[in-house]
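Every protein chain but one is kept in place in this view of the complex.
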Amino acid sequence: MSLLAENLISPVVLCFALGIFARAIRSDLAIPEPIQQGLSIYLLLAIGLKGGAALAVEPLAALLLPAVLTLALGGITPVSAYGLMRRIGRLERADAAAVAAHYGSVSVVTFLAAGEAVKRAGLTAEGYLPAMVALLEVPGIVIALLFASRAGSGGESSGGNWKKALHEVVTGKSIVLLLGGLVIGWLCGPEKLTDVQPFFATAFKGALCLFMIDLGLAAGKRLRDARLAGLRLLVLGCLIPVLHGALGVFGAVLAGLSEGGAVIFGAMAGSASYIAAPAAVRVALPRANPAYYLTLALGITFPFNLALGIPLFQELATLFHAWL
Amino acid sequence: MSLLAENLISPVVLCFALGIFARAIRSDLAIPEPIQQGLSIYLLLAIGLKGGAALAVEPLAALLLPAVLTLALGGITPVSAYGLMRRIGRLERADAAAVAAHYGSVSVVTFLAAGEAVKRAGLTAEGYLPAMVALLEVPGIVIALLFASRAGSGGESSGGNWKKALHEVVTGKSIVLLLGGLVIGWLCGPEKLTDVQPFFATAFKGALCLFMIDLGLAAGKRLRDARLAGLRLLVLGCLIPVLHGALGVFGAVLAGLSEGGAVIFGAMAGSASYIAAPAAVRVALPRANPAYYLTLALGITFPFNLALGIPLFQELATLFHAWL
Amino acid sequence: MSLLAENLISPVVLCFALGIFARAIRSDLAIPEPIQQGLSIYLLLAIGLKGGAALAVEPLAALLLPAVLTLALGGITPVSAYGLMRRIGRLERADAAAVAAHYGSVSVVTFLAAGEAVKRAGLTAEGYLPAMVALLEVPGIVIALLFASRAGSGGESSGGNWKKALHEVVTGKSIVLLLGGLVIGWLCGPEKLTDVQPFFATAFKGALCLFMIDLGLAAGKRLRDARLAGLRLLVLGCLIPVLHGALGVFGAVLAGLSEGGAVIFGAMAGSASYIAAPAAVRVALPRANPAYYLTLALGITFPFNLALGIPLFQELATLFHAWL
Amino acid sequence: MTPIRLRKVTVIAERVLRDDLLDLLKELGATGWTLTAVEGEGTRGIRASEWEGRNVQIDTIVSPDLAERLMDEIGRRYFADWSLIIYAADVDVMRGEKYQHPR
Amino acid sequence: MTPIRLRKVTVIAERVLRDDLLDLLKELGATGWTLTAVEGEGTRGIRASEWEGRNVQIDTIVSPDLAERLMDEIGRRYFADWSLIIYAADVDVMRGEKYQHPR
Partner (left out) sequence: MTPIRLRKVTVIAERVLRDDLLDLLKELGATGWTLTAVEGEGTRGIRASEWEGRNVQIDTIVSPDLAERLMDEIGRRYFADWSLIIYAADVDVMRGEKYQHPR
């Protein structure tokens, strides 16, 4: 319980709440679009650089096991999300596939928030995890497209859309910045990055606060839609992160990661992307209704993870670590 | 005199001058609108956080007296401004009311500049003052609307406008960010804010410089209008800050604030808002001519305070402190 | 050779490469226009402030010789560029004049990159060099216009355009920010700048990285045009920086500057502006084809200098210093 | 598919009027709108919205009847106190029936 | 110089369609286009492109023939799955011949 409060009373989470509140009272507060884009460019590049600097001092062999784990999660989570959305959520094929693509990839901000929680708890986590985030972006969307194409719901020119959607993901700005940052950080190593750290590392948490206000504003809009989505989807939006998150934590502990690393892996598996995935899905599955996937990813699962998911993953990590 | 030079030769003031200068030579220098909005979001949130962190370590009882003082000033200054604008300025009711709303609230940048001057003078000020800024935003506009509605100059649907204008002020982004920052800072306390301080505190003064260039550009435009406004308004635009500022300093010393706090209270009382008030006034008093209130607030009173007002309030604070 | 690798493996250069790469794979990565403008405002002001602070502690007499050198280079380089473009490049008068205006002024980012290289090599450079950058902006465009007007290629109203182009350069935002920063830095001196340094100095290198991504994206676009420009122009775009750079290094060593200062002078002489010059040239010489000057300045000479030019100037500076 | 001839009504106004105008459009039965951020100058020199950003241009495609009603109503409400311009033009719209019936 | 009467075709669509639409215009023979970033609301409530930014409005000036073909083709390809509006209007264009012939 105190873990919960500890998690909620932080500038980052409270800024998200401020955004939701501002939307609720119909304030005219808005982060201008170019600022919001600039912030996400900054955040992704900074995460990449940090991960890259960690990779530079890590023996590459140490990455093998976590990479396998990541790919496994990248395969399991979209399948599980698809199944749940079809059976329990009663969505159409195209809609369920679209939602699956989101749960198969990672919400970068949830990833960051988990990192903060780990730090606050006095733990440390493996530095190479940002590389896993990038790795986890691709399989989700591929598997989702496979589901959709089996049903022919990709539109008349679904062959072309396939290629386009993959191109959209792989060359999308999220991946390019994350991977680009990783490579730059890896080539430069921690020492040559010293000069850019005041900008990319020291200022990071504050910039994240501004970004959270914007996310809060966007989520606030979705929260209203959440009621329309129906109880089934609402429940699934809270259940899936718990399921996937527990799986992620468990797998990470099994793979020998630290307790902190397991929390973050849980957040990666349990979160749903709402930055990279929507664009790719819109291109690949135009028939899927954006109302479902945006509301689930941004309006339900993201706030759930921020408030309850992360503390839960922390408990689970401690538990599993003691067990195994 | 040396106080004056000391005050004028600072990066913040000189950046304002650079903006005015750039406008005067018709340079194409312009701060893009989204950057300007992003900066004002940043500044307001940062001020709020700083104030909130101060509140967290302050016994709330200590706020009572300054809050009463603030509300008193919030009641007196718009009445006095209205009277002067009607009698000496010879403005119409609606125009005078609109101007009164501006003088009743606070120019956040003047508030900051006074804070800087206090710091440079080796003094300190009460940390809770940002909370007073937020408190002072509301009464001014309410009283101004009362004046205007007595004259029926609020337009046919002035009842509706009333509610709208209040909503505009209370849910306006300035108040939401300032109060939001206060609450977040207060909940987190100084310690939990440590991680975001490099962004919100350390970088603050530099970001303020960019904002000042933009203000200088805007004021430079108004300065040209100032000539058209006529001598009466020009004189009033310099007289009112002196009157209200002296009152603010005097009240603050009387209420037992520190010398530094008194200077800042003077700046709060003596300044005229040009960020929150114009929007609210435009909605509530569409018949009032923006040329009057914008020119007075941004073109005359703001530069006056920056250059002469603040040093004057410093002298007065020293004087009153010695007296009382 | 190791100097070359040392130069290329830096966050700033790699971010430029990331931009080129993103363009090559047709990524949707883009720095929003207002962010890009905000960054260039920030960079120019920061450079000015740094130079100004250096001027404040420098006897003004020490500036005389470098200023004479700067003006000399400002006179020689456009003439040489014009000649080469006419003879070897086979460009029309107007096109050659337009290109000459670009080589006559300074690429601010090349200037910065040279400064970084000097720092990495453990050398120091004169602090007043930013003042020379500002000084070098004007003669290039004036001389280029003289060439063009002799040929009457300035359009029917070339008299008017003359005045306009000069106004464009002198009141252009680049010069206003650079000179404004210089004056502010000089008036305030290092001590009064302390409070703004976390923003303008400490964060500088990181912000430059973001700007480099944007430049990389723009240069990537030009690189494709480079093939169309033909072999002659491609060769000239690499030859001119070598020629002018060597001249700059030589002159600087002769004028008694430090080895580091000589490297930077080489970069100033050898680089071609692509921020201030294009706008002025477009106004003054509308008949000149932008494809030539933009491709040469941004697509060829800038990457050349970043990768090969600067290390070369470093070698030359060591050599000449040993000789003289 | 043959396009249907409808009217495009354009209103250019201070940004503070944005929400009011959009509400009014909905109220009177427009099925949609498109908004562009613009700058402008007209007979009123100064713009209070300066701090609030630029003007907005709102285009809405409606039936000729509704166009007339919209223009009259907006004019009636805002011409006295606000800075705005209203005009309409013919356009040929694909799936035009979609935009004809008030929702 | 007498202006020539041509057609201005306007498409307002989600931003993800931007590159596709511009490619299509070129393919069918339009000589140019102008693109504006806009916001909008229509009969489909939610906009997936929200994270991708606002809508785009694309104007292209073409001969009446090409206008018709363009509108048909864009409608055929996108009306089923996407959120967009297409309309055309007459305009009198200086140097109109420049925009008439497919390149």
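As written, the chains take the letters A, B, C, D and E, and residue 1 is the first residue of each chain.
In this section, a residue touches a chain if its C-beta (ideal position, glycine included) is under 8 Å from a C-beta of that chain, and two chains touch if they have at least 3 such contacts.
This structure is a prediction, so every number in the text was calculated from the model and none was measured.
S.K.: Out of C:120, C:287 or C:321, point to the residue that touches the absent chain in the complete complex.
M.R.: C:287
S.K.: Among the options C:144, C:179, C:218 or C:240, which residue touches the chain absent from this view?
M.R.: C:218
S.K.: Give me the chain E residues in contact with the hidden chain, please.
M.R.: 1, 3, 6, 8, 22, 31-36, 61, 89-95, 98-99, 103
S.K.: Tell me, which residues in chain D touch the chain that this view leaves out?
M.R.: These residues touch the chain not displayed: 10, 12, 36-43, 55, 57, 71-72, 75, 79, 85-90.
S.K.: In the full complex, which residues of chain C touch the absent chain?
M.R.: 33, 37, 155, 218, 225, 274-275, 278-279, 281-283, 286-287, 289-291, 294
The rule is simple: only the chains that are shown with their structure count from here on.
S.K.: Among the other chains, which touch chain A and chain D together?
M.R.: Touching chain A as well as chain D, we find B, E.
S.K.: What rotation angle superposes the Cα atoms of chain D onto chain E, in degrees to the nearest 5?
M.R.: 120
S.K.: How big is the gap, in whole Å, between where the Cα atoms of chain B centre and where those of chain E centre?
M.R.: 47
S.K.: Indicate the whole-number Å distance between the mean C-alpha point of chain D and the mean C-alpha point of chain E.
M.R.: Chain D and chain E have C-alpha centres separated by 20 Å.
S.K.: Going by the contact rule already set, what residues in chain D reach two or more other chains?
M.R.: Within chain D, no residue contacts more than one other chain.
S.K.: Which parts of chain C, given as residue numbers and ranges, touch two or more other chains?
M.R.: Within chain C, the residues that touch at least two other chains are 32-35, 198, 203.
S.K.: Mind listing each pair of touching chains for me?
M.R.: The set of touching chain pairs is A-B, A-C, A-E, B-C, B-D, D-E.
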